[in-house]
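Heads up, one of the protein chains got dropped from this complex, but the rest are sitting where they should.
Chain nomenclature is as follows: A and B, assigned in order of appearance, with residue numbering initiated at 1 for each chain independently.
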Amino acid sequence: MTDLVLSPDRLLPADPATRSVARRLYQSVAGTAIYSPHSHVDPSMLVDDEPFSDPAALFITPDHYVTRLLHAHGVSLRDLGCEEEGRPGETSARAIWRLLCTHWPVFAGTPVRWWLETELSELFGVRETPSAATADRIYDHLCQMLSSDAFRPRALFARFGLKLLATTDDPADDLSAHRALRADPSFSGHVVPTFRPDRYFDPTAVGWTAALADLAASSDTSCETYSGLLEALRKRRAVFAAHGATASDMGVPDAGSTPLTAAEAERIHRSALTGQVSVADATAYRHNMLFRMAEMSCEDGLVMQLHPGVIRNHHLPTLRAHGPNTGHDLPDATSFTRPLAPLLNAFGTHPQLRLILFTVDETTFSRDIAPLAGFYPTVYAGAPWWFLDSPAAIARFRAAVTDSASFTKTSGFIDDTRAFCSIPARHDMSRRADAAHLAHLVVTHQLPEDEAIDIARRLVSEIPVHAFKLEAYTL
Amino acid sequence: MTDLVLSPDRLLPADPATRSVARRLYQSVAGTAIYSPHSHVDPSMLVDDEPFSDPAALFITPDHYVTRLLHAHGVSLRDLGCEEEGRPGETSARAIWRLLCTHWPVFAGTPVRWWLETELSELFGVRETPSAATADRIYDHLCQMLSSDAFRPRALFARFGLKLLATTDDPADDLSAHRALRADPSFSGHVVPTFRPDRYFDPTAVGWTAALADLAASSDTSCETYSGLLEALRKRRAVFAAHGATASDMGVPDAGSTPLTAAEAERIHRSALTGQVSVADATAYRHNMLFRMAEMSCEDGLVMQLHPGVIRNHHLPTLRAHGPNTGHDLPDATSFTRPLAPLLNAFGTHPQLRLILFTVDETTFSRDIAPLAGFYPTVYAGAPWWFLDSPAAIARFRAAVTDSASFTKTSGFIDDTRAFCSIPARHDMSRRADAAHLAHLVVTHQLPEDEAIDIARRLVSEIPVHAFKLEAYTL
Partner (left out) sequence: MTDLVLSPDRLLPADPATRSVARRLYQSVAGTAIYSPHSHVDPSMLVDDEPFSDPAALFITPDHYVTRLLHAHGVSLRDLGCEEEGRPGETSARAIWRLLCTHWPVFAGTPVRWWLETELSELFGVRETPSAATADRIYDHLCQMLSSDAFRPRALFARFGLKLLATTDDPADDLSAHRALRADPSFSGHVVPTFRPDRYFDPTAVGWTAALADLAASSDTSCETYSGLLEALRKRRAVFAAHGATASDMGVPDAGSTPLTAAEAERIHRSALTGQVSVADATAYRHNMLFRMAEMSCEDGLVMQLHPGVIRNHHLPTLRAHGPNTGHDLPDATSFTRPLAPLLNAFGTHPQLRLILFTVDETTFSRDIAPLAGFYPTVYAGAPWWFLDSPAAIARFRAAVTDSASFTKTSGFIDDTRAFCSIPARHDMSRRADAAHLAHLVVTHQLPEDEAIDIARRLVSEIPVHAFKLEAYTL
């Protein structure tokens, strides 16, 4: 268990005939360009192009995939260097790295292990399995790598073969990082923002009023009225589009989309500004907002990504101590078909709309998402995501979704990650898992091999390009 | 990708040892007689025995499996020849056929592709894969085939090896087509109606009053009172039984089955006739109807098929333009165990009742349906159906249901189709998928091969015969 050696066949099916088909399918896409239309990378990282500070900051502390499983095994977030009560963490990077290495066995069988192994081995040339005995050697090796120019963000961006990277941004964000990147003649990569208006949906949320103020300032439009808020959002969408954005993204507790009359919406907006809003009104307000975002997508063509059904910040003591995105956003039972009926009745066949549905409740794969994508021309089945981005879950997704939605009404893979170096590993996992799935169809004579190769290729090119409207970024 | 050649091993597992067992299992049932106890074929097609008009009318326009996926890829239902605002479609059959052929790649990996390939190849001798280049040649070939006597409905009925075909019929249907078939000495096939009283369940539905009038006329019994309605239904059930029916079938929004007192039911019935009925009362009325249908099944022995959890006509603009059954009936989250408690407490061990539960929400396979079928002697797990009738879903069904319900408390396959020519293809898919599943049990030593062969055989004979009470049609 000391050598870290990755098989070229990993994730490919064991049956020899199936594996040999899967190899050919995988080879046809291995290492080809990556579209990353949904990430959480900070664009200023690419503007500054500073070397990454240390292995802990690169692989551990900001990545809730890693920290949550360590936390589940009794490691405190403090010891993992997470910020505490607003102050940066104080644990040394080496100590954090050692915690990961000594807990290496608990990651067995998880996608996190797979990604980290791929990154360490293929990107950084690590040849030893992390453990207490090897932690320091690997740490030193990584530090040395990180200090070289080849491991600066822009160099990695090129090495990853990233054709497009979409970040996630608040409507009030000034997009200066994106502007700087576009203005920089020395950087030719495509990095675009994504319009994520979640902060404006829930008028009972802490920070809603502050968000309105931010938005008003950034759009030069008063958000005192609901129509003002819509106008401000519409303006900012145009600015995002002018900065290259092709998509919006919405995380909501549920997918309810019943519209309100303008008067009703204004009434609730006014009440909310005075802090007087009932739960029912807040919910109606939120559902109407989702409807309005779809309406704007029909106008301006921004793709609409939707991921309902996440309970945010389940453990309040951790939220208070360490802030949000610390591993306890948890899945809720979800549905799409009923709650989206108003939105889809209004816009479901609109030629400008693309609606990509993501879920963390896999019961919706075959019950909601695939049937919707299998009728509505606007609806696409979003790639398996977050808690469902493993080889096993990708296999379940394809098996559950293809019957009704086919391959062509899926979104193509998204990495959804804050961990920059995991991007190629995640896309590689997806390509291997899809090759495995397609190979199974080939050997059971459900698909000819040449058609499977074509599908494998389109799943990483035409299909995401079409779903996310990336045609301008294919060159 | 031009030759259309079907492997004899399709859908059988890739592992050589498993495949060789699966081959033997499949061979033991391949081509044996078909019981089709749940179809949507129009019986007058068999009365008239006219040649099918053209390939579009045979394979595309009336089959929402085909049209919905084309619609999902941007093809309008108008261009697929669907009727529009009550008028028949005007697109030429050849143009519709071309649309299918040019969109052939989008069907990759779907069961629709599999069925169509099987039909074209095995039934019609097509040797080319559909595409823009081959569309006209295939069309002409099909037209030629359809003009021969061998492709008239009755000749196909015999060629398919159909031992029994059950249609789906409104209680007010005069069953004249069924009568004509039974009276025709030149047709010896078994074609029986199925009693489907959905139109009478929801007193708020458009058409409920008209349905009552139809039923009153057909049964010569006033439906002004609820007891009259029940009496009319009871009479029509007897007429259906006299025409060979062995089963009823109910599609309901949910499986609620709480009975009402006679007085309560009469009160709601009276209110509904005046158009004054609350949502709560309408729901209670519907639940009571389900209970009464089970009660009548205990009296007259008609098998009760139940499929709750479908949201009908999700996209109202399409309903208005093109009518119902146009591909946007969509699955809802469903349960059986709680809502069926009143019905099962009353009739769950009744010796006359068979209750076959179908679902489009596969979470109910292992959670509701299998445990119910694994205790109640009256309850059977309906075959995977509609959105779940693919090889992958059949595998999930068997894996989820067998533990608690075994093979013998499942219904046997049903094709549930309007597409007459797809019947043998669908049954063949099911037989291959069951052979694959059983072969897995054999090679993992969960079942001896001779017992697996016996189960494969019973799954297409004794098991559906018993579940649907088809004993009279086995000769």
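Rule of thumb we're sticking to: a residue touches a chain if its C-beta (ideal position, glycine included) is under 8 Å from a C-beta of that chain, and two chains touch if they have at least 3 such contacts.
Being a predicted model, the structure only gives us computed values, none of them experimental.
Novice: One chain isn't shown here. Among B:137, B:320 or B:338, which residue touches it?
Specialist: Of these options, the touching residue for the absent chain is B:338.
Novice: In the whole complex, not just what's shown, which of A:31, A:105, A:275 or A:324 touches the removed chain?
Specialist: Of all options in A:31, A:105, A:275 or A:324, contact with the hidden chain holds for A:105.
Novice: For the chain not shown, which residue from A:168, A:194, A:218 or A:390 touches it across the whole complex?
Specialist: Of the candidates A:168, A:194, A:218 or A:390, A:390 is in touch with the missing chain.
Novice: Spell out, residue by residue, where the missing chain touches chain A.
Specialist: Residues in contact with the chain left out: 1, 6-7, 9-16, 68-69, 71-74, 105-111, 114, 311, 314-318, 327-328, 330-333, 360-363, 387-388, 390-393, 396.
Novice: List every residue of chain B that touches the chain not included in the displayed model.
Specialist: The list for chain B reads 13, 15, 17-18, 335, 337-338, 341, 344-345, 348-349, 363, 366-368, 370-377, 379, 399-400, 402-409, 440-441, 443-448, 450-451, 454-455.
To be clear about the criterion, only the chains that are shown with their structure count from here on.
Novice: Hey, how far is the Cα centre of chain A from the one of chain B, in Å?
Specialist: Roughly 40 Å, centre to centre.
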